[in-house]
Structure formats: structure tokens, C-alpha cells
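Quick one: the structure is below, and I'll ask about it shortly.
The complex appears here without one of its protein chains, the remainder shown in place.
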Amino acid sequence: MTRLHIDWTLCDGRGLCTELLEEMLAEDDWGFPLARDGSAEPAVPAPLENAAAHAVSRCPMLALRLVGRTS
Amino acid sequence: MISATEAPSRLLSGDGTLDHHLARHGRLPLLDGSQIIGMARDASLTGRGGAGFPMWRKLGAVAASGRPPVVIANGAEGEPLSGKDRVLLTRQPHLVLDGLQLVARAVGARAAHLYAPAKLLPGLRKVLADRRGAGLDPLPVTPTVAPDAFVAGEESAAASAVAGRGAVPSDKRVRVVETGTLVQNVETLAHLALIARHGPGWFLSAGTFLATVSGAVARPSVVEAEYGVPLGELIAAAGGPTFELQAVLVGGYHGGWVPADLSLPVSQSALAPFGASPGAGVVLALPAHACGLAETAKIAGYLADQVSGQCGPCVNGLPRMAWTLADLAARRPRPGLPGEVARLAALVTGRGACRHPDGTARLIVSAMRTFEADVAAHLAGRCLATGGRR
């Protein structure tokens, strides 16, 4: 299962990922991405894998990664 | 302020000298790496810095990381309510450093570090010099200053500080052990040094943990006890309660409030229903006349001030959570205030490089539950504990 990892030491809440992955991410009170499923490292459903890869490559702070491990 | 109990104790009595150490414990037996990892596993030795992770699994992961291994004895103890690491490093530093040599051998370390507060380092430098003279440290140990800050003792912060980059937590996509760095609390290392001498079976039957007991007790102190000890015995070891108790904070500023049930065993399983754990062994007794919400709001304010400053949800969320709780504590109610506290706690949880937001949220959630009756009273402008009315 692919998961979306957010490096919070890099994330600046620019808001590109919340547009590109609207199904998975909302904005919190300060514009930082918030997983809609409430998890720290949300699972990426298969239909959203392209959108997730796009969000990773377009993040201006390079704060997103797709990771394979489940922990 | 916090002193060790005078009762004879394995880890707490001692004068810190090499002569005393060798007379009492003797030299370390010769063990190879797999024997050391096996002993840590068979003794079920878990980390005493708060997270309680099994040591042998960390040793295995560092050894398997494929990176040049580095071992760090973590004596930073940023938790203001904890004093056990300081007392241990003053009374039995040689046990800690024996343990550091053991983990160094277990993972084949290239470098060993002792990470401790600045005020302990002059004494520890002398200890290290004595050990070098006696040939007790095959791998030389480098001392590093730990800043007096809450997050400075976090695993990745300790690793970063030792590498000269500042005591800031880092992202965990790559775990610290995967970088070849082993960070172990000094108490865990001291236990390992005893296990190497007496065996895992001995530790399973007679193993202890260090607790720092403070608050409404006659003699705030560091005490040594076995897991599962009733809360009341720990408090009695610290001179007993000075007032009728309302609640007890277990596990420190990232811990949880539990009712003042003195028969409650201090163990992982008994504390879990309260969202608490023994953690680093911190116990704070709250007297009946003190407001638990006000105490928690004070702690939350401190924790919000202690953020490392890197992660947006924590930098923004912790101050907001602390103010919101402070409004409740000061009886400045507004509609939906308890719900807002719960929402913010959920909002920050899991959204940082380290567990500082999670631990802060856990403390606040436990306060809202343990002091539930006072939450309702505060919303009505009263305080059950202080009897105050606005």
C-alpha cells in the first residue's frame, strides 16, 4: 500500500497538494495539509496514485514523499 | 529540589567514583555482540526515556542498517518533572558508561557519545578520564552538551545535536536507527550493565525502574521500584502525601492524569485505560485543593513554548490549544470550548516530525477526562477544587 508521507519540517502550507489531492487532503486552520482519514501517513487509493505522484513532484517545498512501508 | 531516597538501592546509591563502582559491581564480563543483544531480548529490557521500545530490536536495526554505527547515551532529560537521569549520572555514572560500551560492542560502533546537560559534564569528564586510565572504555566516549530544552532529549534531536547540527528533531521517514545511530536513555544502559553481570533471568525477577516523585509529597525524590508497584508505594517512598490527593500525573508532561487511586499499579497495562504509561517514571501528586485544569493549562503553556519551531501544525496548534485550555482554566467560558480543545488535540496529533504535539494533546485530553466534573463547573463559572467563583 502506497502512503503519502509529509515531512513537517519542510511543509510550508503552500496549498498545492490540497488542490491536487482534494479527495485525500483538506487544509487545516493554518493552511497545512490535513489527511481526511485522520491518519498521520494517509494511504493513497489506486485511482489517486497519479494525482499523488503529481502532488509530490509539484510541492514547492519538496515536503511530500510516497512511501511503501505500512508502519 | 529532588533528592534520591536514602534507602539502599541498586541504581541510586553510590558516590560516582570508579573505586566504589569496581568494588560493588566488578568489571564487565566479556560478551560478544550477539550475546549482548540476546540478553537484552531475554530480559525484555525496554527504553526508559519514555517510549518504552524494546532495546534488542533497536540494537538489531542499527547493526543491520549498513551505516557506520554510532551509539549515544542520552542523559538530556528535558522533562522538568524528571530528575532520575541526573541522579543516576551523579551516583552511578560507571554503570551507564559500562552499558554504553556494551551497546557499542553489540552494534560494532565506530563512535560513542555521552549527551548530557552542561552542568553535569565537568563531573562526567572526570569519570571518563578515570575510565580511560583504568582501560574500561575500549571505545572512547565523547561528551556533548544537551541544551536545557524539552525536546532536546528526543531521539533524533539527540542524534542531530551529537552530529553538531543543533538539538532539533528530524523527519522520521528514515528512522534514526536506519541511519546507524543508536540513542539509548542512560537508565536503560545502566540496566543493561547489570543484566550483563547478573543475567536476564535475574532482571526478569528483580528488575527495577527509576521514578521521580514530586508534587504534594513530603520528600520529592527519585525512587527505585519494580514495575507494577502500586502508586501509593511510590508516593510513600517520597515521604507520603502532604494533602489529600485529587489526581496523579503519570509519565510526565507527555503523560496522563489518573485518579488518585493509590492501589493502581504503575505498569503499561494498568495505566493504558487512562491513556497513560509509566513513560520515564514521572509521578506528580496533585492535592485536592489545586485545580487540575489550571495545572494542565500551565504545563500546556510551557510545552507550547518549548516547540522546536519546525513543524507548522505544532508551531501553530500548540499555542492555540494552550490558550484555549487556559480560557477554560481561568473560567472564561465560551460556547463549544471543550469541543474546541478536543478538536485541536486531534488536529495536532501525528502531524509533526516528533511526538511533541501528540504528547501534549494526550496530556490535555487526559485532563479533560480526569477533571471532567471540574470542566462542567468551570463552564458554569465555578471551580470544584479551589472553591473559587467568579
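All chains are identified by letter, namely A and B, in their written order; residue positions are counted from 1 within each chain.
In this section, a residue touches a chain if its C-beta (ideal position, glycine included) is under 8 Å from a C-beta of that chain, and two chains touch if they have at least 3 such contacts.
Please note the rule applied: contacts and distances are computed from a predicted model.
Participant: When one chain of this assembly is omitted, its UniProt record names it as which of these: "Ferric reductase-like transmembrane domain-containing protein", "Transketolase", "Cytochrome c oxidase subunit 2" or "Transport permease protein"?
Facilitator: Per the UniProt record, the undisplayed chain of the complex is "Ferric reductase-like transmembrane domain-containing protein".
Participant: For the chain that's been dropped from view, list the shown partners it touches.
Facilitator: A, B
Participant: Hey, which of B:Leu136, B:Ala152, B:Leu271 or B:Leu286 is the one touching the hidden chain?
Facilitator: For the chain that is not drawn, the touching residue is B:Ala152.
Participant: For a quick check of understanding: of B:Gly66, B:Gly164, B:Pro273 or B:Gly387, which residue touches the chain that isn't displayed?
Facilitator: In the full complex, the listed residue that touches the missing chain is B:Gly164.
Participant: Of B:Arg67, B:Arg110 or B:Arg125, which sits in contact with the chain we cannot see?
Facilitator: B:Arg125
Participant: Kindly note down the residues of chain B that lie in touch with the hidden chain.
Facilitator: 118, 121, 125, 142-145, 147-149, 151-152, 157, 161, 164-168, 306-312, 315-316, 319
Participant: Could you list which residues of chain A touch the chain missing from the display?
Facilitator: Spelled out for chain A, the touching residues are 10, 12-16, 19-20, 30-31, 57-58, 60-63.
Throughout what follows, only the chains that are shown with their structure count from here on.
Participant: Which residues of chain A touch chain B in their complex?
Facilitator: 5-13, 28-30, 32, 34, 38-40, 65, 67
Participant: Please output the residues of chain B touching chain A within their complex, sorted ascending.
Facilitator: Those residues of chain B that touch chain A are 169-171, 173, 310-314, 316-317, 320, 346-347, 349-353.
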